[in-house]
Every structure is written in structure tokens, then in C-alpha cells.
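Removed from the display is one protein chain of the complex; every other protein chain stays in position.
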Amino acid sequence: MFLRLPVKLKYAPDEKTRGVYDAVESLEPGTIVYISADYGPSTRAELLPMHEAIVYHALKRDLRIVSAALWPDGPPLIDLVFGKIKAELAEEGIQKEYGADFVNLGYKAGNDVTIVKIGSSIPETFPVDYNKTPLASLPLMQGVKNFDQIGLLVDISAGWPGVREWLQQAQQRFKIRLVAGVTAVMAPDLYAFFQSKQIEGFLGGLAGAAEYEYLLGRLEGRAMAGMNVQSIAHFVILGFILFGNVLYYRQWRRSRLER
Amino acid sequence: MLRDKAPVWITFIVGAFMVSKFFLNVPQVTKVAGELEQWCLIIVGISIVLGVVNILRVNLKVVANRGRDWGYKLALIVSMLGMTAVGIVELIVRKSIAGESVFQYLYRNVYTPLSATMFSLLAFFIASAAFRAFRARNFRAAVLLVAGAIVMIGRVPLGATIHPILPKLADWIMAYPNAAGQRGMVIGAALGVVATGLRVIFGIERPYLRGN
Partner (left out) sequence: MSLTPEILGVWVSAFLTLAIFSFLYKDNPVYKFAEHVFVGVSAGYLLILTYSDTLAPNLVQPLIKAAQHAGLPAAQEVDPQAWTGWFRLGALALGILMLMRLSPKWGWVSRWPLAFLIGTYAALRMTGLAQADLVMQVNATMVPLFGKDLPRFHWQDPSILNNWVLVIGVFSVLIYFFFSLEQKGPLKHAAFIGTFFLMVAFGSSFGYTVLARISLLIGRVQDLYEFAERRTGYASIVCAVVVILFLVAWELRNRRKGSPETE
């Protein structure tokens, strides 16, 4: 990254980030993880790094991934992430193949109804995958009927439909384990659901993605690279706020003295 | 009757049936509900087609009448029809829009930068608002700003580097006072949605009767 601070930054992953990490770590190899990529290019900067990190973590642990999207922008991003992580793992000597280790089921309209339908029958909701291959001919999808065969649900979410809808329609109805990766704007809403243990953990924005990369040891990850500039920018914004308030206070004092 | 009463009855029958699905663990009910859910996906898909056709219709009218900004509307129509045509050709020739294709090329190099940059403009607006609008005019506004400031410093690694208590304080604020405030709003909104849902199913509120 073109801007690096002259100081080594310390990372302190919190409970909610560790919750995501521990949820993936707790799964036995071969378990199927369902990842819903409910975001688009508009929030790619925040969510793509965490999507990559979670897919990397899952595939490295020999988990299998079924991925789909409730947002129309999602499927090409799923392909992008799989392609990148497949290449990265290949460099580490780990081979992962489409159809056996991960599949992209594509996009489905319908929002809440689609979630309920997926929970009752994945093949009926997605008769074919994004490449128009019938599900029956994909090795990974053999025997996968609904959420009963899914070990963990991961929602990468930028808004509506997103993690709140997965909570309401999937996690509660089908009693499935849920973790999420959300934009920073959505993160404050989820603390209440984390405290109630409806979500086991979530990653909030680029900072959450950076903490996850730190836990995975991906120290050259895109999120960690962005944290330098992010840190400076926050202090700049705080400086603006402070300066604006100082000017406001001086104006207020002057008007009081004049009175 | 068909115009006003029939939709109310449809909402009631479908709504009541879909609620009863969760109470009746009967295979036939589950099967019918599953088929109705499929119908929903399809109708929503067709609604999306309706929306896109409407965009075309509205902008064609402006271009035909040489209305305001008709040149830009023409660019809109050309890009829309171009993207659609590329997609149709891909579907006919390759049966799929996935993988390396002109459609995905346009998604990567036209749609993605436009979408991403539109939202990144917000950073400048928040910087401008930080200077001009975020004033501690009273004690409650000061509480808002102080909470925001602690979270802003604590959530970035520079905060942890400055002092280890900053991320802890930020996390505590998010996990307890913030969660309490958010939970109050969530419970209140949930009560409202349940009440409104019942009113819609029983036909007391009829949002589908507005317009045509």
C-alpha cells in the first residue's frame, strides 16, 4: 500500500471476530458451509477481503462450500473469490476443484421467501448452478437437500436482504449456526443478536476483515493493508470534528459576551 | 368485486395458509406451501422485468419528445439495450452468462467501477459533514460525539497501538450500551411488524389497493 505508518500496528481481535474464526475452526473436515454473498461492487472494498479470508479459511480446513447470492451482483464476486483462493491454495500445494470442493449456485430473486425455500429444499430452489450444470451432476451436491446437511451458514451482507433476514427466516426456523460478515454501517445493529447468541460471531467492515486476516496469519491481506490509511483517516475526521466544535464554541462564547 | 374485494381475500387466504404452515406439520400443507414459495420467486422475478421495462418506457418517452437531458437518457437506453443484447447472445450461444464472457467483462470493467465509485463519494460527504454539522450543541449531542469518537479510535489498530484500553472501551460501548439501545429499537420495530402483518393479512390495511 502506498501509505504506511512508521509504526507497527497492533491488532486486538475481539470476541465477535473470534466467534467467526472459532465457528469455522470447530467444523470437522468435509462439513459443508453455506456462504451467501449478499453484496455487490458498491461495498466490495469492505466485504471482498472478508469473503476471501473466510473462503480461504474454510477450504484450507478441507471444508466444502456451497455458495449463492440473494443479490444479483453476488455470483460474479463468488466466482472471483473462488478463483483467487483456488490459485492461492494451489501455490501452497492444496488442490481444490469446482464441483467437488465448492459450487456457485448463482442468484435467486425472492429475498425472504428464497431463504425459507432454501431451508426446505436447495435443489428445488436451485435446479442448476450458475454455470447451468444440473445439481444432480455435481459431486458436492449429492445428498444435500436443505439446511440439515449444512454445518454453518455464513452471510456476507451489505444491506437488504441480508443477515437480518437470514436470522429471521433461517437461523430461527431451521436452527442453523450462523456467522456473518457485514459492512461497518450494519455492524452496530448486530451486537444485540451476538449478545443473545443468535449469531456466533460477525466481522464488521474492513476493520473486522483485518482482524480476521490477522487471526489467519494473512498479514499481506488487502484489509490489513488498508488499515494504515483507515487509521489516519479516522484521526483526520476526528480532527475535523474537534476543529468544527472549537469554532462553534468560540462563536457561541462571542455571542454570549455580546449579549 | 374483482377489483377491490378479490385482492383482500387473496391476501387473507395466502397469508393465513403460510402462517398455518408453521403450525401444521402435514406433508401436503408443506408441499403446497413449497409450491407457493416457488410462485413468489417467479412473480418477484417478473416484477423485476416489469421495473426494467418501465425504466425503458419512461426514458424512451423523454428521448422521443426531446425532453430535458434527453442525450443522457439516450446513453442510458443504449447502455441498457447493449448490456441486454450481450446477455441474450451469451444465453443463446453459450447457454450461460458465467465464466469468461463479454457479459462478465462489461460487469467487471463498466458496472463494477461505476457502482463502487458512486458509494465511495460518501467518504467526502462525511468529511464535510464532520467539519460543518457535527456540533455538540447540548449534552446529549456531546454524548453522541464522544461515543462516536471512542468507537472510531478504538476500532482501528492505531487505537490499540496508542493504548490497549481504547479497543476494550470501544468494544464495551458496542456490546452493552449500544446493544441495549439497538435492542430497544429492534423489539419496538418487531412489535410494529407483527401488528402490521396481522392488519395486512386481515385486510385492515390494503397497500396493494393504492395506485391503479
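Every chain is named by a letter (A and B) in the order it is written, and numbering of its residues begins at 1.
We take it that a contact is a pair of C-beta atoms (placed from the backbone, for glycine too) under 8 Å apart; a residue touches a chain by one contact, two chains touch by 3 or more.
Computed from a predicted model, the values in this text were never measured in an experiment.
Visitor: For the chain left off this view, which of A:S36, A:S157 or A:T183 is in contact with it?
Guide: Residue touching the chain left out of view: A:T183.
Visitor: Considering the whole complex, not just the chains shown, which residues of chain A touch the missing one?
Guide: 1-2, 14-15, 42-46, 72, 75, 106-110, 112-113, 116, 125-128, 130, 132, 165, 167-169, 171-173, 183-185, 187-188, 192-193, 195-198, 204-207, 222, 225-226, 229-230, 233-234, 237
Visitor: Can you list, in ascending order, the chain B residues touching the missing chain?
Guide: Listed in rising order, the touching residues are 3, 6-8, 10-19, 22, 35-50, 52-57, 69, 72-73, 75-84, 86-88, 91, 96-97, 103, 105-126, 130, 134, 140-141, 143-152, 155-156, 168, 170-191, 193-194, 196-198, 200-201, 207-209, 211-212.
Just so we're on the same page, only the chains that are shown with their structure count from here on.
Visitor: In the complex formed with chain A, which residues of chain B make contact?
Guide: 22, 30, 34, 37-38, 40-41, 44-45, 48, 95-96, 98-99, 104, 107-108, 111-113, 115-116, 118-120, 126-127, 130-137, 145, 149, 152-153, 155-161, 164, 167-168, 171, 174-175, 178-180, 182-183, 186
Visitor: Within the complex, which stretch of chain A touches chain B?
Guide: Checking each residue of chain A against chain B gives 5, 7-12, 14-15, 40-45, 73, 75-76, 79, 104, 106, 108-111, 113-114, 116-117, 120-121, 124-125, 130-132, 173, 187-189, 191-192, 194-195, 204-205, 207, 210, 227, 230-232, 234-238, 240-241, 243-245, 248.
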